[in-house]
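Remarks on the structure that follows.
Heads up, one of the protein chains got dropped from this complex, but the rest are sitting where they should.
Labels for the chains are A and B, by order of writing; each one numbers its residues from 1.
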Amino acid sequence: MKSESKLLSAPYTVWMTVFIVLPMLLVGYFAFTDKSGSFTLENILNVGQYSNVFLRSIWLGAVATVVSLGLGYPLAYIIAKMNARRQNVMVMLVMLPMWMNFLLRTYAWMTLLEDNGLINSALAALGLPRIHMINTAGAVVLGMVYNYIPYMILPLYSVLTKIDKSVIEAAQDLGANDREVFLKVIMPLSMPGIISGVTMVFVPAVSTFIISKMLGGGGNLLIGDLIDMQFLGSAYNPNLGSAVSLVLMVIILICMGIMNQFDDGEAAEGGGMLI
Amino acid sequence: MKKYHLNCNLFMVVCLTLCLWLAPVQPLLAGEAASGGFAVQGSKAASGGFVAQGSKATPGGFVGAGKQAASGAAASAENTAAPDRGVTINVYNWGEYIANGTDGSPDVNEEFTRRTGIRVNYTTFDSNEALYSKLVGGGADYDVIIPSDYMVSKLIDENMLAELDFSNIPNFRYIDERFQDPDYDPGSRYSVPYTWGVVGLFYNTDYIEEEITSWSALWDDRYAGKILMFDNPRDSFAIAQLLLGQSLNTTDENDWAEAAALLKQQKPLVQAYVMDRIFDKMESSEAWIAPYYSGDAAILVENSDSIRFVVPEEGTNYFVDAMCIPATSSHKEEAEAYINFLCDPEIAGANMNYVGYSTPESAAKEYMDEEMVENPVYYPDEEILERTEVFVNLPESTSKLVDHLWAEVKMGGPGESMVLVAIILGFLAVYIAILVYKRQKRKRELT
Partner (left out) sequence: MKKAGARIYTFLIFLFLYAPILVLIVFSFNDSETASRTVWGGFSLRWYRKLFEDRLILEALCNTLLIAVVSAAASTVLGTMAAIGINSMKRLPRRVMMNITNFPMVNPEIVTGVSLMLLFVSAVRLFGGRSLGMGSLFAAHITFCLPYVILSVLPKLRQMDPNLYEAAQDLGCPPVKAFFKVVLPEIMPGVVTGLIMAFTLSIDDFVISYFTSGTTQTLPIYIYSMTRKRISPEINALSTVMFAVVMVLLIIINARNARERKIEKAQERHESV
């Protein structure tokens, strides 16, 4: 079986070389050359001028990730404690919104958050003061949390349901109070779920380019917008765009490396993480 | 990793959903053909019959008519419809820039398909710069594009436009003389003007009681948070430059830096940087004041009693948008037929009636609402035109600077390279610290 089976992955290897490895090399090539194709470091050095954009993206992405974790963990925990039938329904309800196109859902938030939007109209009708929400950093974070929170809840849930109830009972029998049980037993056991949840929210949140455009008013430039601007937007410069992409990739790979260190060997079993 | 988020049940569901979805859609598209009565799908015999019916012969003949003849012919019930020629041209135009069948206007693209049998894949862009990016780096093959003046000359300079064959565009003769030999395309070899107009200010009189006469209203903090700005560098900088009394085409770096400083100063007051979303935002009173192109008064001012359009006293930018064919086009003849069609005075008139921009064809005005033709918003008088300046293509180094300054405006000031280096080093340090810590912990555990 061995020798001939190995050949089966040959088409895949070729495919991935052409469509994953080669494009990445191209990004590298563009990042280190200028318009005429000669070597230059200018693009990479210029990325530094956009450090504000990086700072803002990482900051907003991190806030969104923490908020998603904070909101998602309790829900995942509540769902995991329900009976099997209700669990299924709940998981489905968490996933269902993802079947509506995400551009549309984000657009709907615009309708809700605007100064004359539905929320403010409702507030005004109740005699409460209006709140300015749209086109702020808060709105961008809200958009990120909204779009990516299912990616946080689901891995957490699937880890939490697998925790053996007898372990918790044992801890309780040994005199641990609720807080201790959570901090010393449940939390460490759910670490793999937290890790994959955090990465699955953080990576897309840092690199998004639609949410900031729609909810941030275009004034809250994020890394994704910057890349889009250089390739299909108002400042055509694929060399600079490639350099920005390269730096973004480096940052994300380091972050993934850090996250994986918190995960004690579990992920390696699942097929080997990148770092 | 992401495998957590979808379980098997859901996959089944999606599959079934889409099966259900496929079912009604396909007969519907195919049904287009059947409804006309020509149900002989794809048969060669059918195409012969259509040729006789296609009353308006089109350049290029009826090559390939057999394949999709049925569906093309059936697009309209009238028997003047030309057979489908199996050719689709890609047209790339500004948003809200063609009559599309709403508000009692004709659907220009559909009419073109009906008359010539050429299908139109119509897509839109929202700034000249975005058009340029997509054309150069997006690998898209457009057949007709409609950039503005300075972009036309940039594209000509870079050999990206095909020279037009005017024997295929007989309607060019209707274009007024003053548009026939423009500065951006000397001798009119590459472009045919589509519309012209000026940039002005739209404001909502429900909220802004004073009469706006100056661009400086966009810097008025009484309207903070209710101001919109252009989301493209040239148009935004132009406003700052007009206020500063600079030329819109200056190549002096200090001028641009000064204008950028003014835009940065304005940024806290700006609600959003948008293009076509201005329609939505102005109509819903989400924003009170915004600069935009004069022609859009047709939609904005006429839909709402309280929105007014004004050309500020500092002067403004005058633009011509022109139809061109990219050098990469593989359907040049059909593209020329499209340009010719849009120059047909009757079509141009009906089209401009909806679009609201000024037409470069006096002949088309016959087919337009008189109200519009005599309205100074759509056809600014000499006095206003004297205060205008046209954009010209900037030299490479200047346009790089402008792009950079623009990104700086949008991100709020320049960043320090050191900050980025610090971020990356910070992350690396954390990573290494954890690695070291873990190794030592393991060692301790072993001993």
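Please note the rule applied: a contact is a pair of C-beta atoms (placed from the backbone, for glycine too) under 8 Å apart; a residue touches a chain by one contact, two chains touch by 3 or more.
Source: prediction; values computed, not measured.
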| item | value |
| --- | --- |
| Contact partner of the left-out chain, one of B:96, B:111, B:149 or B:403 | B:96 |
| Touch with the omitted chain, as defined above, among A:155, A:192 or A:224 | A:224 |
| Missing-chain contacts mapped onto chain A | 1-2, 4-13, 15-16, 18-24, 26-27, 30, 71, 74-75, 78-79, 84-85, 88-90, 92-94, 96-112, 114, 116-118, 121, 146, 149-150, 199, 203-204, 206-207, 209-210, 214, 224, 227-228, 231-232, 238, 241-242, 245, 248-249, 252-253, 256, 271-274 |
| For chain B, residues in touch with the removed chain | 1-3, 6, 8-18, 20-22, 25-26, 28-29, 32, 90, 92, 95-96, 121-124, 126, 137-142, 275-277, 279-280, 283-284, 303, 328, 330 |
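Quick note on the criterion: only the chains that are shown with their structure count from here on.
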| item | value |
| --- | --- |
| Chain A and chain B: spacing of chain centres that average the CA atoms, whole Å | 32 |
| Sites on chain A touched by chain B in the complex | 45, 47-56, 58, 88, 91-92, 95, 99, 114-116, 132, 134-135, 150-151, 154-155, 158, 196, 199-200, 217-219, 221, 226, 229, 231-238, 247, 250-251, 254-255, 257-258, 261, 270 |
| Contacting residues of chain B [partner chain A, same complex] | 1-2, 4-7, 9-10, 14, 127, 129-130, 132-134, 136-138, 225, 231-233, 267, 270-274, 284-286, 400, 403-404, 406-408, 410-421, 423-424, 427-428, 430-431, 434-435, 438 |
